[in-house]
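Heads up, one of the protein chains got dropped from this complex, but the rest are sitting where they should.
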Amino acid sequence: MKTMQADRPDAAQPILAVRDLRAYFRTDRFGVRRDVRAVDGISFTVRRGEIYGLAGESSSGKTTLLKTIAGAVRPPLEVVGGEVDFAFLPGYGGLHRAPAAEVARIRWRHLSYIMQGSMNALNPVRRLRSAFVDFAYPHIGVSRKQFEREVIVHLARLRLDPSVLAAYPHELSGGMRQRATIALATICRPDVILADEPTTALDVVVQKEVLGMISGIRREIGASVLLVTHDLAVHAHLTDRLGIMYAGRLIEEAATAEIFRNPLHPYTRHLISSLPRIGDDVPREGLAGSPPNLADPPPGCRFHPRCPLAMDVCRREVPAMLEIAPAHRVACFAVNRSAEA
Amino acid sequence: MSGYVAYVVRRLAQFGLVLFIGINLAYVITHATPIDPVEQSISAVTSFGNTAPDAIEQMRISLRELYGLGGSPGAQYLVFWKRILRADFGPSLSAFPTPVATLIGRALPWTAGLLAVSTIVAWCLGSLLGGLAGYHRKSRGLKLMGVIAMGLHPIPYYILALVLLIVFGFLWPVLPITGGSAMNLPQTWTFDFVTSVLQHAILPALSLILIGVGSWFLGMRALVSNVVTEDYVVYAELAGVSPSRVLSHYVMRNALPPQLTGLAISLGGIFNGAVITEKVFGYPGVGSLLVDAVYAGDYGLVLGVTTVSILGVSIGVLVIDLLYPLLDPRVRFS
Partner (left out) sequence: MAAILRDLLRYHAEFRIGAGLIAVVLLLSVLASFSPYPPQDVYVVPPDVPPSLTYWFGTTSRGQDVFWQLTFALRNTLLFGCTVALISRLLALVVGLLSGYKGGWIDRALMSVNDTFIVIPLLPILVLFYFVMRDRMSWLLLAMIMACLGWAYDARLIRSVAISLKAREFTQSGLFSGMSTREILVQEHLPYVMPIVFSTTMNNMVWSIGLEVTLAVLGFTDINTPTIGGMIYWANQHTAMVAGVWWWIAFPTIAIIMTFVGLFLLAVSMNDYIDPRSRLHDFGGAS
């Protein structure tokens, strides 16, 4: 799957470029003022037609990053700096800065979203049909009858019966609900799909089925996908390139196969080595300590308190993302030093 | 659909329980207290004038018969229920020999109309404005409205009614301040009569609505500010659904079921406002009837009004409960 990249047209052209993005939760209650730096200086690009994965443990800022890119920024979340450039929305530096009419133009037509835990992503008091009408009908420009026919055809691609349109969300199983949200997110054939833990709430068998559907339908409509999940198995299965996040920052990025084969950052190495493998009975080492409090992160590299390779410089300075090997970027002083040597 | 049937059966059972416990409370109060309500009534009636001793004795006997205060406790209890079920509270003492049921029947439309209109108006208006305030949290006008609602909501009915009475009765006398309709009009469905009824209802209704709007406003605002953070609202916004549609079909729509439950819960307190308002504005409803019955020592009438109010509130709650599944499809299936 990873080898397909080269045959794609415009493979090198980014459809989405994120530059030094910073988004903080700013709160001021009962005199306690604080910034939770959930996204703190992240840069990466997503190419046309690729599936870009973002991994990291919970509360590493993945979902906040995705929401910020999607323009779902509402207090206490604030975009403090940086830019988000979509190929279809040039010149504004992100949805959060674009005028409302422009945002309305691109939503769902060019950019759609699959939500985490779709249990609650659908309006509980209305039938599924109304979600399709609200979300997609204004973008498709056909008669209501024709629209309904198209929806039914599209549902069939996700092996959903037309009868689900008349159902309320609570009448569907978790897998059906998730497939329905995928149908919602893909029916307008958007250029970019942002997917937040699309399979986490599902059991393993359904998970596999849904993953297959995401990749199948993506190929069919030719969209790029930015996929966020903590589950590395999902990334191995689905993504072309993979970025690893830790405590609000991107710390490593490379082709997915390369990350699994040759992880460089100590944190990535820990993640990869803790994956279960068949026939391997070496005891897994846990990582000492816990992820930092993002309201008061440690200075320098945020991983240094837990890092086996921590040096003096790690406590003082923030390591930059440097290209160590072709298309393999890492933010780590220790790795850089050994690469230079 | 079987879920719906089970739901309806549960609500009906609850309805029965409310009636049962409510009427038993009335029984316990009138029978288990050390005071004999018949002697109470007689002393209240006789304290106003000189009644012949043998007339008093006759009255005492007939009252004992009427209220089933003779016989064993078990027999008393059965007689009590029999009377309640037949809506037979005997003749009124204060308006002898008009039956209590007739008096209540005459007063009930006034109260039912006043309470139904003011409750529905207050609930709709408060929910709408509160919903807007919860969604547009930065709007200055709506913030100001929130402050007004907060100040208005805890004011006792009596005070507000009094203020309205002073303002519109003495300072700026534009509205009729007493009665249910103009005295000189016959109570038939003529245009003049209806206009007069509406005019007379403005102040009583306004005092009920003003306080009601305040509490519904605050309740809905709190509900909506929770609903806006729900995933389905964020998702609809991410999908580019227009803000007005998000507000109406996603936010308000999901805040309405709990707000309706709030309405059902508040019905028990509906008479607190009604009694005071009717008394202050001399409105000819059951609230005024109840107060006058207490002053006149009319036992049958007090018991009758209490029973009817318990029945009225339980019916109101039942109606809301049965409407609830229309707003929330989840109860139809669970």
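Just so it is clear, A and B label the chains in written order, and each chain counts residues from 1 on its own.
Methods note: contacts are C-beta pairs under 8 Å (C-beta built on N, C-alpha and C of every residue); 3 or more make two chains touch, one makes a residue touch a chain.
Here the structure is a predicted model, which is why all the values come from computation and not from measurement.
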Among B:79, B:95, B:112 or B:155, choose the residue that contacts the chain missing from this document, as touch is defined above. B:155
Touch with the omitted chain, as defined above, among A:63, A:120 or A:268: A:63
Those residues of subunit B that touch the unshown chain are 13-14, 17-18, 21-22, 25-26, 29-30, 33, 35, 37, 40, 150-151, 153-159, 162, 166, 226, 229, 264-265, 267-272, 275-276, 279, 290-291, 294, 299, 302-303, 305-306, 309-310, 313-314, 317
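Throughout what follows, only the chains that are shown with their structure count from here on.
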Approximate Å spacing (C-alpha centroids) for the pair subunit A, subunit B: 54
Could you list, by residue number, the parts of subunit B that touch subunit A in their complex? 230-232, 234-242, 245, 249-250, 253-254, 257, 327-330, 333
Mind pulling up the subunit A residues that touch subunit B in the complex? 70-72, 103-104, 106-109, 112-113, 115-117, 120-126, 130, 134-135, 138, 168, 170-171, 184
